[in-house]
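With one protein chain removed, the remaining protein chains of the complex are shown where they sit.
First chain written, first letter: the chains are A, B and C, and each begins at residue 1.
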Amino acid sequence: MIARVYVNFKKTILDPQGRTIKKTLESLGYKDVLDVRQGKVFTLKFKDSLSREQVEEIIKKIGRDVLSNPVIEEFDYEVVE
Amino acid sequence: MIARVYVNFKKTILDPQGRTIKKTLESLGYKDVLDVRQGKVFTLKFKDSLSREQVEEIIKKIGRDVLSNPVIEEFDYEVVE
Amino acid sequence: MIKCGVVIFPGSNCDHDAYHVSKHVMDFETVFLWHKDEDLKGCDFIIIPGGFSYGDYLRCGAIASFSPIMKSIKKFAMDGGIVIGICNGFQILLESSLLPGALIKNKNLKFICKFVDIRVEKQDTPFTNSCTKKVLRIPIAHHDGCYYLEQSELDELEKNGQVLFRYSTPDGEITEEANPNGSLNNIAGITNREGNVLGMMPHPERASELILGSFDGKMIFNSVYNFLKKKGNN
Partner (left out) sequence: MKDVKITKEIIEQHGLTEGEYKRIVEILGREPNITELGIYSVMWSEHCSYKSSRIYLKRLPTDGECVIQGPGENAGVVDIGFNKAIVFKIESHNHPSFIEPYQGAATGVGGIVRDIFTMGARPIALMNSLRFGPLSEKENVNIMEGVVSGIAGYGNCLGIPDVGGEVYFDKSYSGNPLVNAFCLGIADKNSIFYGKASGVGNPVIYVGSRTGRDGIHGATMASSEFDEKSEEKRPNVQVGDPFLEKLLLEACLEAFKTGYVVGIQDMGAAGLTCSSCEMGSRGDTGIMIDLEKVPLREEGMTPYEIMLSESQERMLLTVEKGKEDEIINIFKKWDLEACVIGEVTDDNNLTVMMGSDLVAKIPNKSLTDECPIYKRPVKKPDYLDEVSDFDPNELPVPGDLNRVFFDMISSPSHSSRRWIYEQYDHMVRTNTVVLPGSDAAVLRIKGLPIFLAMSLDGNGKYCHFDPKNGGKIAVAESCRNIVCSGGKPLAATNCLNFASPENPEVMWCFSEVIEGMREACEMFNTPITGGNVSFYNETMGEGIFPTPVIGMVGVVRDRVHITTAGFKDYGDMVVLLGKNRGHIGASDYLELVFGEKRGLSPQIDLKEEFNLQGALYEMIVEGYVKSAHDCSEGGLAITLAESCFLSHLRDMGVFIELPDDLREDFMLFGEDQSRVVISIDEDDFDRVKHIAEKWNVPISTIGFTTKGKFEVKVGNHLFLYGNSEFLRNIWKSALDEYFK
């Protein structure tokens, strides 16, 4: 099974990279992009023998403990296949 | 409209960050995770007046020209809302 | 007199160092070039210095490659002008497609600052004609210095003799331990096919004065000087 975990800065936290990319797009003429936030995506491959529930359970744990920093980031996931 | 652009290393490239996380997970006892790849996700907010087609067109351009480096990366996107 | 231009991007931080060596050590006429300008002010030789242009946000060197000055530098390079990109400058040259390949994170995922040894692979180039030593001792300072290129293109690069510097032992051996960042084939610096554009991760400007522990880096600037002088540029 394959899952993706998305990790982003919490909304209230400054995202300097996103801000800089937004400005770059603006200067390149892409004026229709109003906001950019940059985050990380982890693509995880699990043993096939696991059930969907098992995979989700693991993701919930490692999403918080390993892949994200709960102090400033939040995570989200989806099971892809 | 909001869209997400995913940028990942090409399959042929060794992903040192993904590999390190994989090792960490292993040492923490998560043996069911077989592979980890780390990529970037950009969340872009577009002017509401744009059509879905217009948004996709912009994304295709900036995905290739700005957000990814075709020598090592590939990109993918989805319009979220 | 040789005129050298040092480019400043927002976030460049080795600009003053490159300027210092060019002006005070090499005695070149030296000017700063601002990223928003297109005018190269009649320079014979351009240095794209190290640093963190645009904070290294997005990808190292990526945002800088879109700047107005890079348009002019591309043209200058096409016409055979001498360009050196050091560290972040190397990354910018790659992102601008003036050189092939990419630089990804060091294999240990950490920033590394230390002296390394690099072997000079070719002597008859604008950048190495005055290297009196086979192995140069020059510092590196980067987080993303692992050189990557797809195998077929890498073979091509090697075949064309575009690899100018490789990480080596002090005796010039190419070993895994001598490779600080995981670069393919221990690559530390390459040129374009025509040989007039050099990108390198080590910082020759940090090793051009005896008081800093090495002046091997100065040999690279000396080489450029000789090359340009022969070309009749002064």
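Methods note: a contact is a pair of C-beta atoms (placed from the backbone, for glycine too) under 8 Å apart; a residue touches a chain by one contact, two chains touch by 3 or more.
In this text, all values refer to a predicted model and were calculated from it rather than measured experimentally.
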Which displayed chains the hidden chain touches across the whole complex:
A, C
Which residue from C:Tyr54, C:Phe127, C:Tyr147 or C:Phe165 sits in contact with the chain not drawn here?
C:Tyr54
Where the unshown chain meets chain A, residue by residue
9-10, 12-16, 19-20, 23, 69-72
Chain C positions in touch with the non-displayed chain are 10-11, 13-14, 16-17, 20-21, 24, 50-52, 54-57, 110-114, 139, 141, 143, 203, 205-206, 209, 211-213
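Criterion: only the chains that are shown with their structure count from here on.
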State the pair with the higher C-beta contact count; candidates are B-C and A-C.
B-C
Take the average of all CA coordinates in chain A, do the same for chain B, and state the distance between these two points in whole angstrom.
9
Report the inter-centroid distance (CA atoms only) between chain B and chain C in whole Å.
30
Approximately how many whole Å separate the CA-defined centres of chain A and chain C?
35
Taking each residue of chain B in turn, which ones touch at least two of the other chains?
66-67
Could you pull out the residues of chain C that touch at least 2 other chains?
58, 66
Chain A residues touching chain C in their complex are 16-17, 20-21, 24, 27-28, 38
In their shared complex, at which residues does chain B touch chain C?
9, 12-13, 16-17, 20, 66-67, 69, 71-72
Tell me, which parts of chain A touch chain B in their complex?
6, 8, 18, 21, 24-25, 28, 30, 32-47, 50, 54, 58, 62, 65-67
